[in-house]
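As you look at this complex, bear in mind that one protein chain is not there, while each of the others sits in place.
Going in written order, the chains are labelled A, B and C, and every chain counts its residues from 1.
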């Protein structure tokens, strides 16, 4: 793939941002989703949840203002915005499992056409951490995934059936990749948007499951 | 019964107090147990729990210092002592159910020789409140009951088998009445102390279950 | 700018309609959203299911709703007080259905509802009338009553201070069921004495994070103590 085609990770993050709204409560998973934290401004009114126990997470501080008691889910130093609150892990996951988060943004190894999510363990991996991913993905009102469309070896990550161990079944609603935005609907995958430089045929070829293409996108 | 025999309610409360210790966390049920609150002094170091969400409950305030947000389990105005904390009902009952309270003092209609407790409903009563009694009695490390030895009709309240609806099974460890202190042991009831003016025979006659009488008490 | 405050009690209970399940915080008079309850009464909805520790007192609060025939069912731990004949009489004449849950179970079931848990496994009430008709689950040789989680269409909550994002601080034992019900309401409405600008409440002092709160209404009250 040429560097001039598709979205960079920062561009994927900006594309996700366009789908968020003022007043949305959003959880950012470790990895690509954490890029969002640096893009948000107070005026947007988007409130970030960090599962270690923060609502109202702000961007990284300058090095001289780092505080070990204010970290994100990836253990990186962050800040609290005005209106923030802190709480223990059971309350934090009550928010997640109880359906109080509007959006959870997660990274993934694979997503199936039925919205199954595999993002915690590679096949055959003996020791892996699951962290909050399983609770987040069963609990949030909308689970959106950010990932590259293909693996480094060129294998599709959007698949008929996940071959990686599952995190949760039937939970993903939308997937943002470097090539496209794809919705998971009750009828299967549906192309929502093409990244610049890619054609429908490119995305279909890079997707290992039937992909519905609405006329508005297929043009 | 003559007024010159046995313990008054205040005397029963004082008798209970003699069995408490510095550092004990104690829950007081509605009714007779709440008398304890007026007997405690800060020097005793006994910390009262009120199930509506107070640890470190103090005695009633003067009328001009009443605060509707500081009430006991009977909804009467109380105070907070230095070192008090407040919390919600789930945390409050986590303390109770989780075995963190050293002693729960409860009123009762009946207690059986196996420690079954009946204190929330009369037989045939259609509408009754249970409040926190059931959680408290399954959860506290020691459940002690304060009650009159006989009903108004002269019926024993210490019985082989409760005829009143149960609150919990096998939980009561000690019973303080106007006539005696009685322990509930794996072998059944055992007399621990006689109130002034009563004989072993009086208490045996007023108890509808076998009552072991140790030599030290039977004298 | 996110601002969850609403201008009136009427606006605070907008959408609370016939047949809904309504949680009401408070323990006796402490932490009870009396003004919100009055607004529900004025709104005129019927067939309500009320989840609350108590069932009002005299002719106030939930008792008023019962006396005005607005209530179909009450789920609580302690319905009756010396002065509350409303619920007793309504139950006796078959107008109101009463479901009793032990207080700690009630609290935990509300929390479970808000936390997305499937139920509560508790030793409370086991082998007594309090667990009649409820499933029992055995795990590792111990038996537990299975209690169902509780959620509500509306949770009516009383707090002390809130900011415009809905972060709430409760005053002393005002908490009781309020923070739990705030978690379990599909629409959670909080009446408070004071509204603050965002950032004025210390993050470490927040009892109910704003994510659980949909509406905040300030009610003028005389200062106590």
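Throughout what follows, a contact is a pair of C-beta atoms (placed from the backbone, for glycine too) under 8 Å apart; a residue touches a chain by one contact, two chains touch by 3 or more.
Please read all numbers here as calculations on a predicted model, not as lab measurements.
Only one residue from A:37, A:167 or A:207 touches the chain missing from this view: A:167. Looking at A:129, A:154 or A:186, the residue that reaches the missing chain in the full complex is A:129. The residue touching the chain not shown here, chosen from C:41, C:121, C:195 or C:219, is C:121.
Interface with the hidden chain, as seen from chain B, comprises residues 22-23, 25, 45, 47, 49, 55-56, 80, 82-87, 90-91, 93-101, 138-139. Mapped onto chain A, the footprint of the missing chain covers residues 50-54, 65-71, 75, 80, 86-90, 92-93, 96-97, 121, 126-136, 138-139, 165-169. Of the residues in chain C, those that touch the hidden partner chain are 108, 112, 115-123, 135, 137, 139-140, 142, 144, 146, 148, 169-172, 203-205, 207.
The definition used in the following text is that only the chains that are shown with their structure count from here on.
Counting hops only between chains that touch, chain A reaches chain B in a minimum of 2. Taking the mean of all protein Cα atoms as the centre, the chain whose own Cα mean lies nearest is C.
Note: centroid distance chain A to chain B, computed from Cα atoms, is 55 Å. With centres taken as mean Cα positions, chain C sits 35 Å from chain A. Listed for chain C are residues 111, each touching two or more other chains.
Counting partners per residue, chain B has no residue that reaches two or more other chains.
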